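Handing you this structure, nothing more for now.
One chain of protein is taken out of this complex; the other chains stay put.
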Amino acid sequence: MKGCDRLLKYISRRLLYTLVLMLIVSIAIYFIFDWLPIDPARLNCTKQCTPDIIEANRHRLGLDVSVMEQWWRFIQGLFHGRVYTQGAECPAPSFGYSFNRHECVTGILAEAFPITLSLALGAFIMWLSLGISLGVIAAKNKGKFLDKASSVFVLVGTSLPTFISGILIVLFVVLKFNIVNPLELGDWHNPFIDPVGWLKTFFFPCATLALAYAATYTRFTRSNVIETSSEDFIRTARAKGLSEKVILRKHTLRAALAPIVTIAGLDFAGLLGGAIITEGIFGLSGLGRLSVKAVTETYDLPIILSTTLLASAFVVVMNLIVDIAYAFIDPRVRQS
Amino acid sequence: MSKFLEVKNLSVSFPTEDGVVLAANDISYSVDLGETLAIVGESGSGKSVTNLAVMGLHNPQRTQITGQAFINLESGPVDVISAPTEVVRRMRGKTMSMIFQDPMSALHPYYSVGDQIAEAWGLYNSGSKRDGFARAKEMLDLVGIPDVDKRVNEFPHQFSGGMRQRVMIAMALVNNPSLLIADEPTTALDVTVQSQILQLLGGLQKEFNMAIILITHDLGVVAEVADRVCVMYGGRIVENASIDETFYNPLQPYTVGLLNSIPRVDKLGSHRLSAIPGQPPSLINLPRGCAFEPRCQFASSVAGNLCKTTNPNLDEKSTDHFARCHLSTTQLHQLLAKNESGAK
Amino acid sequence: MSSTDLAVEESVESTFVQRSPRQIAWMRLRRNRTGMYSAYVVIFFIAAAFLSPIIIKLWGLSSTDLYLDGLNDQAMPIGFGGGISWKHPFGLEPGAGRDVFSMLFTGSRISFTVALITSVASIGLGMLIGIAGGYYKGRIDALIGRFSDLLFAFPSFFMIIALSIPMVQRVEATGIATGNGARIIVLIIFFVFFGWPGFARLVRSQALSMRERDFVMAAQAQGASNWRIITKELLPNLWPTAIVFLSLSLPGYLSAEAVFSFLGVGIQPPASTFGLVLSDSVKYWQTDPAYLIIPSAMLVIIVLALNLLGDAIRDAIDPKAEK
Partner (left out) sequence: MSLKRLTVRSVIASAAAAAMVATVVSVGAAAPASAAPVTGGTLYFYTHSEQFPNIDPQRNYTGRDIAFFNSYVYRNLVSYKPVAGSAGSSLVGDLATNTGVPSNSAKDWTFTLRSGITWEDGSAITCADVKYGISRTFATEAYTEGPTYAIAMFKIAKLADGSSAYKGPYVKTGQDLYDKAVVCSKDGKTITFHLNRTVGDFNYAMTYPSFSPVKKSKDTGDKYDMRPFSDGPYKIQKYKINDEMILVRNAKWNKASDPFRTPYPDQIIVKFGMDEDVRDMITMKDSIPNGINMDGLQPANNIAFFENPKNASRRANVYDPYTSYLAANNSAGHLDCLDVRKAIFFAFDNQSLINLSGGSTYYGQPGDSPVKPVLGLDYAPTTGNIHDAAWKIEGNAVEAKKYLEKAKVSCPDAYARATDPAQGISYVRTDTATSKKVAVIVKAAMDAAGIVVKFDYVPSGSYNGQLENYAKKYDLIGSGWGADWANASTVIPELWGEGCCNYTSNKDTAAYPAFIKKVNLALVELDRNKQAKMWKELAQYGMDQYWYIRTVFSKTQETWGSKVGGVFYWEPQGNFGFGALYVKP
């Protein structure tokens, strides 16, 4: 079909754009970190810091070549793997080798990612369902008690910074009622093998994050539902004789929630890069904590670069997904 | 024998921050199957508000509706104003349908036209989605859309304005309604397309033996299709007569003004187009007297301050011709004649 | 309410009562009780923040002095609620002994300054770039679009953490400012740098649709210069968007400042912004709960009031969305 062709063309065009964007971003990130006045070769080199050792460190860390060369090695590593000094070797896809953690970065990322994904996905589902349902309830009870109560609830949740609400939830809910053994706080459980354990670990951090995000979605849903309800096509639907339930579900929400796809996609992608504060409070070893510790404590460049790249990849790819999803949702987009 | 739709003393008002807006005030009219009633007036005169009330499309929490509107079905008359909302909902689309002014915004942008028509059909017919689409194609064909096999899967934005309105009509008629309320169906369209749509409506009316209420501000449109005309002003009906009476023997200065404001081939050259001076009245604090009084060129001709103090009744000035004016038929005729000679 | 009802109402207000849109918005805002109370709260806190040096002095306090008499020999405040008294209405800071009232208001001055400058600057920049993209279309628009895509692709939160310390060093090296001055500058630069694309996109889409509207066409037909059209036709129609965005982004930046200070990359002690006081107070959640509750409550009240005010302003300006 012709429409299908158009869609394919649209998707492939977006895909190409995404790839180019990703390349530019990755080069930019390499240049930015190279430009910083911090020399990783000098770190952890307290006593015997002769120029020789610094040079050896630099070679060991792969910083003795130009930025573009470093970047190119990184790209090559992604496809062919890389060999480092002292017997360290990382098979493809290699994101580099961390001399601080004595591991291939790929492995570190592979361990951190499911944690971050769980957190992001759980929070995403929670805030979407909470935000949208409260938003719809508020819109349907516009100006009444339920409307005001829901908006104050989510606003208070949002105004309290996560580092306060998170710690309060840990101390006064999780530990107070012995819901989780404090030593197991943040332990990773595979959701497919041990769903209860997974839930124990992730429910509260997800709730903390969801609370922080829900307000945006409640307000967004509320105003979009109200605005859409006054659209002519909703009146048409009503004139057709459709029941209010069907109108809300099939007509109002479809149009009102379409714009949410965009912000939800971006918020979700942002979280995939790591929820730094929540991960810290709940002892989750996700990407956020990994990257922040890498910056503030060890200045572990391979980890910093990889997590940064990964985070932007999430954003860029999610943008692509959002665009494609939008093309499916809104037929008008497909044509343009 | 009562007519198919009989609206009796219908009033619609909205409470707002500035006070109660009396948008439609004591409206009565009727229309029968196979008949076309035109409701004419400026925007804000209450013509849409009245018919939305008949359709039950007002938000009950923000609207006060009094009066009655009977639909005389074979099973007996139903007052759509007092009937439970669920009963009225089940009449929408099936017994009565409505089409709107802007066909772009009135169609859901995310669903194909076939989808939207099939949805309306499926509401009152048991059948698969495929049956719905088959019926949609039938209807699209009926309203004169070419290449329906392809177009049934297209989306509203892929249609031109006139085509969209045809889609709207197809959707409104998919369940063979007895009453069609067309709210300014041609206002947003080109003149050439306008008459096509009107012809289409006329043809379909004959085919389905529908009652049509045509809401418009355009008397030219009215002349083309209507059997009877209600003129509304300030939330009230000011004149209610057959098409011929309205055009050739208007008995209300506002109607006269409206007629003078349209170009007419038969009076070309001798006739000067004239707009009605002034602004429509606020519907919040309607004057005690005639709503049209501030703009009426003949108000001063009425003895005493009658126009300012008393609102005229909707009197039957001649057989089956109702008008709301303190001037008698003869007085008005005299004044009009004087005006005409003066103009010359 | 259906659009028909609205049309009626609109005509009632705009045609018969004859008020300018600005007056109507103002009138609606004044009628919104929640909105007005929020406005009072916001005005109070902003005024208190900017007048804090005077208020604190009048109260006979200082935000840097240590009131060691109020601490016991383990540096914990003596008395109820962390040493609440007439002299120290919010008590004393455990550990060091500063006056919490003075700390919070002096600190909120910094927080508000950062939030206000950031919001205004990113709105200004976003407005400029958004209009440029939306009005001129074509290549300029494409360029801006690509660039903002690029900015969106950066994990801004993490980048700020990673880059702020070296950036502060760079700013200090230029000699413009040192210490917290430099940190404030860096924070604002980052916030604006990553903040403008959001607003620019909004403005761009509005400008794009506006340039097709009659009043712009009319101005173009009369031969008005682009500059004139932008300043006289587009800008006045964009200010409601800007005001709504401002009122909703202010609390966002207030919270952001708190978070970054908490993470140690923002403003640093001896200054005392919300983030700093809060991150410190968490350490005393058990031994001096009042020290945690008072600053948290204050931040929540301010952010809540700003959000509610933002909602109210949006309702007032664009009743269709909310009525």
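For clarity, chains are labelled A, B and C in written order, and residue numbers in each chain start from 1.
One rule holds for everything that comes next: contacts are C-beta pairs under 8 Å (C-beta built on N, C-alpha and C of every residue); 3 or more make two chains touch, one makes a residue touch a chain.
The structure displayed is predicted, hence computed values, not measured ones.
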Not-displayed chain touches, in the whole complex, chains A, C
Identified contact with the non-displayed chain, of A:30, A:74, A:99 or A:204:
A:99
Among C:43, C:68, C:176 or C:297, the residue in touch with the chain that has been omitted:
C:68
Residue ranges of chain A at the interface with the undisplayed chain
42-53, 56-57, 60, 85-88, 99, 101-103, 111, 167, 170-171, 175, 181-183, 185-186, 188, 280-283, 285, 289-290, 293, 295-299
Considering the entire assembly, which residues of chain C contact the chain that has been omitted?
64-66, 68, 71-76, 94-98, 165, 178-179, 264, 268-270, 276, 279-280, 282-288
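Assume only the chains that are shown with their structure count from here on.
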Which chain has its C-alpha centre closest to the mean of all protein C-alpha atoms shown?
C
Using CA atom averages as chain centres, what separation in Å is found between chain B and chain C?
50
Between chain A and chain C, what distance separates the C-alpha centroids? Give it in angstrom.
24
CA centroid of chain A to CA centroid of chain B, Å
54
At least two partner chains per residue is the criterion; list those residues in chain A.
231-232, 235
What are the residue numbers in chain B that touch two or more other chains?
57
Considering the complex alone, what residue numbers of chain B touch chain A?
55, 57, 89-94, 97-98, 100, 102, 105-110, 112, 119-120, 123-124, 153, 155, 157-158, 168, 171-172
Enumerate the contact residues on chain A facing chain B in the complex.
3, 231-233, 235-243, 250-251, 254-255, 258, 329-332, 335
Please output the residues of chain A touching chain C within their complex, sorted ascending.
21-22, 24-25, 28-29, 32-33, 36-38, 142, 148, 151-152, 155-156, 158-164, 167-168, 171, 215, 219, 223, 226-227, 230-232, 235, 266, 270, 273-274, 276-277, 288, 291-292, 295-296, 304, 307-308, 311-312, 315-316, 319
